[in-house]
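Okay, here's the structure, questions in a sec.
Left out: one protein chain. Kept in place: all the others.
Per-chain numbering from 1; labels A, B, C and D assigned in written order.
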Amino acid sequence: MNIIDDLILHSPALIVAIPLLGAFLTPLISKINDKMRNIFVIFIVLLTSAIVLLLANDIYAVCGKIHTYVFGGSSPVTQGGFAIRILFEVDGLNIFMALIATILAIVGVIYSWAFMKENTGLDKYYTLYLLMIAGMFGMILTGDMFNFFVFLEITSIASCALIAFWTNKGKAVDAGFKYIVVSATGALFILFAIAILYGQYNALNMAVLASKIEFSFLDNIALVVLVSGLAMKAGIVPMHMWLPDAYGRAPASVTLILVGVTQASLYGALRMIFTVYGDSLSTTLNQIGDINIELNLILGIFIVALALLTIFIGVLMALKENNFKRMIAFAAVAEIGYMILAIGAALTTIFSAAETDIGTGAMALKGGIFHILNDALDVGLLFLVAGAVYYATKETSLNRLGGLARNMKYTTIFFLIGLLAVSGMPPMNGFASKLIIYESTYQVNPILSIIAILCSILLLAVFVKVFHSAFLGPKQPKFDDVKEVPKSMLLAMGIIACIIIFIGLFPDIVVNNIVQPAVNAITDNSNYISNVIGGI
Amino acid sequence: MSKRNFAAVIFFAIVAVFLVFGALMMHPFGEFNEDNYPEMDEYIIDNTQNETGADNGVTAVVFDYRGFDTLGEATVLFTAVAGVIILFRRLKK
Amino acid sequence: MIEIQDFLRTLGTDSGFWNPLVWGVIIIIAFLIAYIIRGMGKTEYKEKTEQTKVFLSGNPELEKEEMHVKASNVYWGFMESFKWLYSGLDKMHTGNVSDYILWFVIILGVLFLILGVI
Amino acid sequence: MIYNIPYIAVVALILIGLYAIIFKRNLIKIVIGITLIESGVNLFLITLAFKQDSIAPIYRGSGSRIMSLPVPHALTLTSIVIGVAVLALMLSLIIHIYKHYKTLDASKIGREKE
Partner (left out) sequence: MSGMSRIVKTVTNVAFPIVMIYGLYVIAHGHLTPGGGFQGGAVVASGLAMLLVAYGSVWTMGKIKEKQLSVLESIGAFGFIGLAFLGILMVYLYSGLQGNFFNNFLINQDIFPIFNELGRGFGNINTAGVIPLMNFAVGLKVIAGLFAIVLVMAYATRLKGVKQK
């Protein structure tokens, strides 16, 4: 099939360009009528997903294949081995994140149909929604530093405007303002670091930078600024405070995409640390006695400390919280901590000489990356359920909820699935990834896995509290006329629930076919580099 | 001076010191030699007229070499307009 | 590309394994055992008699609103015992934008110190 | 190191912006701080573009062929437009915040109490 080959050939551009095209056309389409506009938006998202699946099928066919796409030109680099045009470089990690983003986008659009029906300004809502999706795909797929910054800004601005969508609520507007201030500051510092790297090596492409970089003092500063900015965008304690405000006040369908944006920022941090700085991470900084302190050790220990803090504070604040969506947001912070824990444990071990340490690091990375997928699905499902409860009862405080299980049966079942999954109970998917994380971190240091397991138990306690106070209990007279939410919302929640149960029942298929290529893509960046500037 | 401002001043000073050191370690202003020869920009300057046919190198970079960034930039403006309009929309009831 | 026997494979971590199907079999057996034990319970229990009525040590039954335990009362003892921790956490979570950026600057400074001084 | 004065100016701009964000309580001043950081970064990009006795990268009929680097100009253009977009959104959000809270003091708004 010729057309299919052309689609696969141009797919990295089309995945970003088709949602942009849809966003540009939505104000024109919505002149016709609303139903047409919704159908158009869903069609655009489905088309993008189909292209993503084609590209994924193409990449997973050959082990270690990287799909490089050059904008405007044909050859990625010139004779000197430097890239002048913007490259998209799609390897296992990119396509893994793209699959997550695809699931979230489809579910979010289906969910929005009924959830946002009563609101005004829906054409602009769908425009911004498509722009968020396009920016997320761009952040995930790009191979150019400045292009990453541009898509980061697109995503930040669109999501800020959508967080403050209900402008009659003061808290929502306030949360939007906090979000835009935080993300603008972080993005500006990221641009500062990019400019430092550009001024030193006169390159903006990630692979070219990775090939050129040697660890001078300025690279040190650039690494620190990049990691801090992306960590703030990813919501790591103590820079997590914008996250409960934004997640808690946004419409649930927007919160779903915000989860994906947070994961995309985490992906950016992974890419910067492991690919761009990958060669210089094992440089010995200093020697105390005969043990030499390497950069990856320092960075890994710092990230592990931040991860423990993230898990602990996230869980404790979630226990205390009484607002439905804010509680789930704090739980999401704790979930992010698990990934960071795995990444830090991998950083400490994976560059060492011993073979067993390398195995442990690879296992930790596998668990962390698998947990990115599971966290996106579980937390997304919980947020959708919270939105459904708000849609049915117009009530967010858990103190005034209760006894909803009698009126909203399916929603209760979905919440139960999400509860079990997010708190790592077998046989859901959260258990599989958390098991890998526990075992790998146990070999790094037993204390880490002990704290992680304890916090996971506390997480279960959190959601037992939510389940008891929102769904169980006697039937409240003021909720007598509460009905089950419309079909499309149930369909959206059902899709995620089915994927969760599938991954939970057959985790080995997912780990072997989807997660392992991403781990391989992280652990050796030589393939990524040599794909652009030829063999080194 | 409250505890918060005290910590703020301390860490602010640390960041300031490191950034100033970094500024002193940059390559001298406007001087390019072999070890930091701007190969990408020199290539663009040399081949702008042949490859894009434009006299203006900046426009050639903006619309041809890094055209996708410009698309993102236009999208950012589009996003801001949509956001401002959606924030000042007329709420029902 | 995915054969049917892949669906039965075990997720092997380097020091353990996890197979949901084995777990499912075990949990079904456990349910059966629990059901049998439940079966040999009291037999003189009758539905729709005095036995099923709520007995609050003689007090009258409250109406539905107060019957439900409020969310802020769940884990009350936990909150009380960790009051010292939660006071600090509440002091940390000021809803102030400047503090958010201040935490960012603090992390920046700490990382600068760690990576610069060493 | 007299040639590094422009970089010092860049750092000074960024630090002034950070100071305005951290120590000021008026939301408008926080926004001004963000724009100061942004102008500092833009100045940094433009500073990287400069080359000794060079002209703008535009071909004339005659003139010297030593041209300043074109890519940082493009990056700065993009960054400026992004800054305009962020500024517009922040100001419209501040208008809404003032409508709701009747104040612009950052320490008086946004404390979550349930």
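By our rule, a contact is a pair of C-beta atoms (placed from the backbone, for glycine too) under 8 Å apart; a residue touches a chain by one contact, two chains touch by 3 or more.
Bear in mind that the values here come from a model prediction, so they are computed numbers and not experimental data.
Considering the intact complex, the chain excluded from display touches A, B, D.
Listed by residue number, the positions of subunit A touching the unshown chain are 9-10, 13-14, 17, 20-21, 24-28, 31, 69-74. The missing chain lies against subunit B, touching residues 49-56, 58-60, 62-64, 67-68, 70-71, 73-75, 77-78, 80-82, 84-85, 88. In the full complex, subunit D touches the omitted chain through residues 56, 58-59, 61, 77, 81, 84, 88, 91-92, 95.
We take it that only the chains that are shown with their structure count from here on.
Subunit A and subunit C have centres, each the mean of its CA atoms, that are 23 Å apart.
Mean C-alpha positions place subunit B and subunit D at a centre distance of 9 Å.
Shared interface positions of subunit A, defined as residues touching 2 or more other chains, are 146, 150, 153, 157, 160-161, 164, 167, 174, 177-178, 181, 185, 199, 217, 221, 245, 322, 397, 399. Chain contacts: subunit C has residues 93, 95, 97, 99, 101-102, 105-106, 108, 110, 112, 116 touching two or more partner chains.
For subunit C in complex with subunit D, the residues that touch the partner chain are 93-98, 101-102, 105.
Looking at the complex, you find that subunit B touches subunit C at residues 4, 7-8, 10-12, 14-15, 18. Residues 146, 150, 153, 156-157, 160-161, 164, 167, 170-171, 173-178, 180-181, 184-185, 188-189, 191-192, 195, 198-199, 204, 244-245, 321-323, 326, 397, 399 of subunit A touch subunit D in their complex.
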